[in-house]
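Questions regarding the structure given below will be posed in turn.
A protein chain is absent from this complex, but the other protein chains hold their places.
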């Protein structure tokens, strides 16, 4: 019986992988459902087991079974590792993704699983924390805070109970690495969390997954059930979000697990000291925790050897949006933005010129091609007025209206604002209204109120375009420096970067004057 | 006193080690844990703020209080950032000013611009802060999305919620959560759509809101505002005074506009309430100017005549003549007086002085007779002092809280909120009560053990707990050995160890599973600091005094007296019931709980008063009534009590009163007792006089006059008029002189005077040379009586028994919105929450009787019968029914019996065997009583009709 | 409803019952002491009248208590 490997990743399924799998099963094949290798242009991907190893074909449709099985199908790739998209990747975290049956404990063991946990449990808690520190691993959720330092704080805070919380509320558009890992290699995350539990003395962990990821929820739940004895006495539970982007903010996430409104808490206290139910809590992103088994299994140095500047190790970069070769690309830090977009990504899917790239999700800045020399590195992006965030890059071609995207950033903030702090709660709505006025070239006239005789401070003149733009910049300043969390605080990044790099989309002075006449 | 707002430090005080930092170039040292905002406020640097207030934990939402800190990125909120050693903070820079204006610009872009016509104009933090940050223009304009069309919620009779004025700072929500602990408010929706909502976005009145006022107090704008402020305008002066409702003794600022009271605002520095309040003290003060107030003295020849308004001279002269006439005819001991737990210490002291010095006997008693007299007896016998051992704040250190026979969330709501805060922090709770009171389970509070015992079995229950503690080796042997009388302990330990007193042996009697009792006892004995709080469910039994002593035994055996977070804490019913007892209101003792038979003490008074005192105890209230029916007791002066409604066996009270020749009632209203009165002397409210109240934690607090008495005199002045008409020659010109006399004659009050009270705000007795700062906690190193005295408390069942005719047990209690006999609260909008007393009955008992929810039922006991409507609930166990007694129409005390506490005659309100049957409406007694009451309240008009 | 005399007898008996676990003699003394401390002179006098009234069938402990009261008086 021929064994074939077909992804059951949500993206593959969305592209028809289930029907393909059924067709192969019907043809008498033994179908092994795996995670996705991460290049969606070739999904649904079928790998046929042969004496020379797996031979990949993709994309494949349900009618292509015979052609694939007899090797005549036109989309034959050969060994997937030889594909140009994969050949230069450094797969530390995603080594098993696409290769193994995600829920197979034996697959996981055969492919190096549990080695990290075994190594960790042989060490003292402090030694594990030291290893994580030495690896240079920084939080992959966006802020880039050194993971080992965070763990050290939790380890050093005495408490009757502590928690490991995995932030799997991957809400940024253009990112899907967490989802792919949870669907494609869930034991890797489980192992990472168990190691964290050992390292800080926590007995229980929670994985908070957004409800938009039903496949990941199911995979993690099943994997937790199957591996419970392997990680005991450490226990794990999946908690499901309920449609609130802000719960990706760690303190809002903790409140949500506690069964509250997902509102952001003021810090201090840090979650590492007073986190879930007021107890010391490690809260890390999926990718941070999933990097840990490699570090423990292969040694901190082998992780630290890769990278750029203070950004050590690999980053699973997600190339998304209007791009030809969209997908997951795990590589050491330092690759340039241009290489990612044009080289690896292959330019736009539409074939039109690239106009803008948003890096780091809806709170990330828009960069024009003139900035494609930027190396992928926390510090370099921060210096350029942007952020790496969760390492998602969304490519736009020249049909994009950047004022519209700036407006969307404000709109998204308004939709997702928890409502606790004023700059975000009111500012985002005012931002939408203001950009609408700017792009409509209809600056605000003095209202009934300003023209009342007793109102003497307010300007009675209609505002000029420049004044409206200045107000938008002031608003962004208020939101950036005044907001309680990154949602309100970083929404100005896309807005200001759009305004800075693409001013023409916001209407020029001349056009405005004409409209006013 | 002029009107100044209380200073708001923005965040609560911290108590860590000293930390030095620099704020705007000024060096200062504050406790670690202090926020930058508070630290700045301490050196008079007021950082702009809206969501922060020092009664609530910091929240960090408004973003006005941003500061710059050297070496740190960004602009941290000063409310949520604690100080750190060497920190250098700047609170005013161009950047900060710009950011704050930016935030304020956003606020105002969604706020009505009607400051001049807003009821909070001049008392609005948003208005103040807009000025403080220098807002000059709102460049966004006012055409954007907004909340200005929100509908006002005017459902609550006392305050209005106007969402258009709301800035969603969540102070109200947090106040409801943190301060009150009801969690009735939330934010509905999120983002720009966020709005404050009560419960499920319903009106406040139908929500879980208990109208404590904490949200109104916390609101920085006029989104939540007292209706009286809307009606009368903002106050222009404020006087700090003490609440006249329950024994918690909350301190309030009476905020006035001219001579008119605008609102009562809980005072942050109030040691009992720490700025919190309940629906009664906060809002239910309208009775003070109610039309029912009687302001002219009245006299009548007999109770079937209408009242005749007379001058003060005539009324006082009449009283003096009548009392002397009666004494001449029937003997010195034929008259007496009743002091009021609602009046001040000074007034109470004067009434007992009138009786002892003027009447020449000891026939004085007080309403504590019917509530906490067993506390006096029991704690005096075991510990040596007739009072609770702790201050209220002690509860914050308790690890285990045992509540028995008390319903704090209704009876002592402000203390209940403090207790609930501690419970939310993780303290364990044991509730011993026949009824499932709110504390047993309410949001975020859950008792570890609820022992729903059969009414009347307290002593058996507590002795069974003692059995567990002794037989399982949980006694704090070292404590007992060092602090207690060892012989008494040995005798007691042997007594409780008897298998007949085990939880298993009494299971059938109490109806509580033995394992639960054992578990509760273990928790109490081993759970850390264990505090007992109790109320009238302990005292109002035929074994009331035994129960108090059984409680004291438990506390001593486990070493839980004399330290923080522990103790024995009676929750006093009325505002000054502790004070009334302290002041010598009982017929057997002089102020400071000294027996009248003690010649040395008598001599002290005799010398001061220039009179000879009767060395024999006088009559207690029930004995006065007995004596009246026997014809030996003929005249009584009753100040501020309504014994006809509040005392047991109404028919007996009525008969006693009817048999007297001169009944003088001094009260605000023509109460039920006044139906049998011959002289009515109008009383004054707590707002109309100076004086002191003593709360349940022995805290003496000033009551300050905020308005002139409607009747022309404070109550103490009226007593002085009577005394002088009887020839006593008193010359007090201010209550402080009365307190000086009390201090002079009472060792435990030796250091108390008005100057000290003004300076300290309040003091807790004993305050004297040995305790110059007063005594928040008693019995620290040794018991007042020397060694703690264990007392064997044999369970002697009440003679009130259920049987085929009366198969159910009635127990009584109070409800949050009403107070005692309701004289005050029934004359306020509090009736919106509780317009009538209802009989709580278990669904099973109701079904057996064909009673549906809301049906009229007849409630019959051996003493009498009344009717009221039924409320079917499983809060009461099968076999138990429950009612409140706030409404005279209910006549709950027609039902209650003559049985009383063996030691003090405190009536057995809590156990009456009854039968409940469906009924069509009021009983004959209720009807005839109503007619009598109406006839009795006729007042002859000065101008006769043509 | 009890009349005053019945009430006094009842009260004395009730107090005695609450002291009864101390043994008969001690309980009688304690009860009598209690009456001395808390009963007004008229009540005490009535107790003595009751003691002298052959019509009244007085429970034995109450008789002992009132007897003690007479000695104390």
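Things worth noting here:
Which chain is which? They are A, B and C, in the order written, and residues in each are numbered from 1.
Note that in this section a contact is a pair of C-beta atoms (placed from the backbone, for glycine too) under 8 Å apart; a residue touches a chain by one contact, two chains touch by 3 or more.
Note that contacts and distances are computed from a predicted model.
Only one of "Formate dehydrogenase gamma subunit", "Pyruvate synthase subunit PorD", "Proton-conducting membrane transporter" or "NADH-quinone oxidoreductase subunit K" fits the UniProt record of the hidden chain, and that name is "Formate dehydrogenase gamma subunit".
Taking every chain of the complex into account, the absent chain touches A, B. Among B:22, B:93, B:121 or B:199, only B:199 touches the chain that is left out of the view.
Checked against the full complex, the candidates A:158, A:233, A:259 or A:351 give a single residue touching the omitted chain, namely A:259.
Of the candidate positions B:126, B:169, B:184 or B:792, contact with the unshown chain belongs to B:184. In the complete assembly, the contact with the undisplayed chain comes from A:244, out of A:244, A:469 or A:499. The missing chain, though absent from the display, is touched by one residue of A:300, A:319 or A:365; that residue is A:319.
By the touch rule set out above, chain A reaches the unshown chain at residues 10-11, 13-15, 40-41, 43, 170-176, 178-180, 211-214, 239-245, 256-263, 277, 318-323, 326-327, 349, 358, 361-362, 392, 394-397, 400, 405, 408, 412, 415-416, 418. Chain B residues in contact with the hidden partner, per the touch definition given at the top, are 176, 182-190, 197-201, 207-208, 441-446.
As a convention for this text, only the chains that are shown with their structure count from here on.
Chain C has its Cα centroid 37 Å from the Cα centroid of chain B. Taking the mean of the C-alpha atoms as each chain's centre, chain A and chain C sit 88 Å apart. Contacts with at least two other chains are made by no residue of chain A. Listed for chain B are no residues, as none touches two or more other chains.
The residues of chain A lying in touch with chain B in their complex are 244, 261, 266-268, 414-430, 433-434, 444, 447, 449-450, 457-459, 463, 467, 471, 474-475, 477-478, 481-484. The part of chain B that touches chain C in the complex is made up of residues 333, 362-363, 495, 542-543, 545-546, 587-588, 595, 597, 616-620, 623, 626-627, 629-630, 632, 649, 651-652, 792, 794, 796, 799, 863, 898, 902-905. Residues of chain C touching chain B in their complex: 1-2, 4, 7, 11, 14-15, 17-18, 20-22, 34, 37-43.
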